[in-house]
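Left out: one protein chain. Kept in place: all the others.
By letter and in written order, the chains are A and B; residue numbering begins at 1 in each of them.
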Amino acid sequence: MVLMTTATAEPASQADQAPRPVLMKGNEAMAEAAIQAGCDAYFGYPITPQAELLEWMARRMPELGRVFVQAESELGAINMALGAAATGARVLVSSSSPGMSLMAEAMSYMAGSEVPMVLINVMRGGPGLGSIGPSQADYFQATKGHGHGDYRVPVLAPSSISEAVALTADAFEVAERYRTPVIILADGVMGQAMEPVVPVYRTPAREPAGWELTGAVERDPRVVRSLHLRPEELEAHNHHLQAKYAAITEHEVRWAGEDLDDADIVIVAYGTSARVARTAVERAREQGLRVGIFRPISLWPFPSAELAAVALGARAVVVVEMSAGQMVEDVRLALGGRTPIFFHGRTGGMVPTPGEVVEAVVHAAAVTAPHLAGHPSPDGTKAVTR
Amino acid sequence: MSTLTSDTRRVIYQRPEALVDTSTHYCPGCGHGIIHRLVAELLDEMHLAPSTIGVASVGCSVFAYDYLAVDFVESPHGRAPAVATGVRRVRPDAFVFTYQGDGDLAAIGTAEIVHAAARGERISVIFVNNGIYGMTGGQMAPTTLLGQHTTSSPAGRDAGLAGYPIPITEMLALLPGVTYAARGSIADPPLIGRTKAMLRRAFQVQLAGAGLSIVEILSTCPVGWGMTPTEAMAHVAHDVVETYPLGVMVDRLKVPATGAREA
Partner (left out) sequence: MVIAVNQVFQPLDIDAAHCKGCGLCVDVCPHHLLELDTSIVNELGYHPTRLTDAAACTSCVLCARVCPDAVFTVFARPKGT
C-alpha cells in the first residue's frame, strides 16, 4: 500500500517551491492525473493488471462528488461512458486487452457520433484470455481502428509513469479538440510499477462546442448519432471524419529521440520496450556501436515522416516490441524498404531484456555494412524473434 | 391549430408539441406511432421536454430522435440502459428515458437492462413488445409466441428448438431497484388510455427520484405478422395477452417493499 494519497490532492500548482516527488503506482498515478485533468465520470470493470485504477477512482471520485460506476462488464462501462460523454462530461474508461475487445463496438459508435473520451488500455498478454503479464500486442487493435468502419483513433504511448501522467491531460485535450475517443496505450509494467512522480498536474480548459446534450431549453433539440441511412449523407459524413483525421495527422504527431545525432543504427520502440532499449543503447555504445532510439509517442498518427527523416540514411533499424511484430509494419511502411529492418519481440507477457536488445543490435551490425546510406540490403527485413 | 383569426373552434385534442410535425417511416397501423404520441403527450402535459435527454435504440424505432422533439443520444443495439445510466449519472436533473424494442431489450441488451434495474437507475424504460424483429424483416424475437410464424421460425416457434417467450418485465419486477413495472397494450382506445396512465406513473416515479421504472407495451407489427392493422390489434387484444397479461406488476412507491407490516 502506498502512502501518497494526501500529497496527490494538489491541483496544478505554481508553487514557489517545487513539490517533492511521490512514489506512485502507475495505475494510481494515471487515475489521479485524470482526476486532476477534470475527469467528471469514470466507468470501468475490474481486470488485471489495471484493477488499481478502478479502485483509486472508486475511492476518490465520490470524495470529490463526481461519478464512479463499476459496470456489469466492459460493454456496460463503455456504453455508460458514451451516454455521459454525449452530454459533454469529461469521461475516462480504463481496461486491459480482453476488456478493450468488448469496447470495439462502442469505439466505432463513438467515432461515428464524434463523442470525446479517454480510454486507458493497460495491455496484457494475448490472444484470448492470455496472461496477466505485460504486452504491446494491442497495437493493431488500437491503431488500426478497433471496431468496424472507416475511422481512426488517436493513440498515445507513454514510456514512464511521469509521462503517462502528462499524456493523460493531453489526451483529454485532444479528445475534446477533435471530438474523438483517445486511447492511452500503457502496459502491465507501467500499470503495476512504482516510480517517483512530481504531483504537478494540468487541467485542460473546457470549451462547450454546441453539440452537447444538455436538455433542449430555448434551443432546438440536438441528436448525437452515427446513423446516416442515405449513402450520400454517410459519404459526406465520412469525408468530414477523414478531414478531421488529416488535421490530427498534421498537428498531433508526438515522438522523442535519444542519441540519434551520430547513430547509424536506430532502435524504434515505444512504452516499456523503449525503457529497455535505453539500457541496451548504453551497453551497445560501450561496445562502440553508434545506436540511438526513435520513440514514437503518438502511435496514431504514427510519426512516419519523422521516422523516415531519421532512419532512411541509417545502416539498420531494429524494432523492439512486446509482441510478435505489429508496429514493425508501420515502420516498414514509413521506410519503404529502403533501410534494412530487424525485429526483436517477446510475447505472452514476457519483457525483452537489455541483453536481448543488445544482441539484436549486434546482429544487425554484423549483417549490414557500415555507412551504407542509400543502399538497401537485398533482404530488407530479418526477424529475430523468440 | 387554426391559423385563421376567424376560427373560434375550441380544441379538445391536437397533435402534441413534442411530436415533430412530420410523416414517420412506420408502417400503417404500427404501434410505434401511437406510443410515440403518448410519450409526446406526456412530455407536453408534464412539461418535461426541455429537460429530457432520450436514448434511442436500434429497431424500427431507431428514428425516434426524428419524431420526438427532445435531445437524443443514439445507443448501440441493446446498450440503451447503459447509455442512459451514463447520462443520468452526470446529469442528475435531466429527465431520461430509453425507448427499446423486444430484441433490443430482451435479446442483445438483457445484461444492460438487468443491471440498470439492479442498480435502480433513475430512468424510465419504454419497452415496445411486438413479438418480432420488424426492422430486419420479421424474424423471431425472444417474445415471439409459441407457434408464431416468423421468417426465422417459418414452421412456427417450437419450444424444443427455440425456447419459450421470455417474461422479462416480470423478471425485472423481482429486483428491489425496480420501483415500477407494468404492462399495457395499445389494442383499443381504453387500453391506450390505461397505457398512457402507466407511462405517466413511470415518469412520476422517475421525478420522485425513486429507482427504475419500466412500462412494457404490447404493440403491433401488421406487416411482419402478415395482418391488416385491424387484425393486428385484435391479435394483441385476444392472443398476445394470453402469454403477456396486462397490469401493474410492482409499484414500490405505493407499497414499499420493506418488512414493515400494516398496523
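In the analysis below, a residue touches a chain if its C-beta (ideal position, glycine included) is under 8 Å from a C-beta of that chain, and two chains touch if they have at least 3 such contacts.
Just so it is clear, the structure is predicted and the values come from calculations on it, not from any experiment.
Within the entire complex, contacts from the absent chain reach the displayed chains B. In the full complex, chain B contacts the hidden chain through residues 1-2, 4, 6-7, 9-16, 19, 23-24, 26-34, 37, 188-189, 192-193, 222, 228-230, 233.
Everything below uses one rule, namely that only the chains that are shown with their structure count from here on.
A separation of 41 Å divides the Cα centre of chain A from that of chain B. The part of chain A that touches chain B in the complex is made up of residues 40-41, 43, 67, 69, 71-73, 75-77, 79-87, 89, 91, 105-106, 109, 113, 213-218, 221-227.
For chain B in complex with chain A, the touching residues are 49-53, 55-56, 62, 65, 69-76, 79, 82-91, 94-95, 111-112, 114-115, 119.
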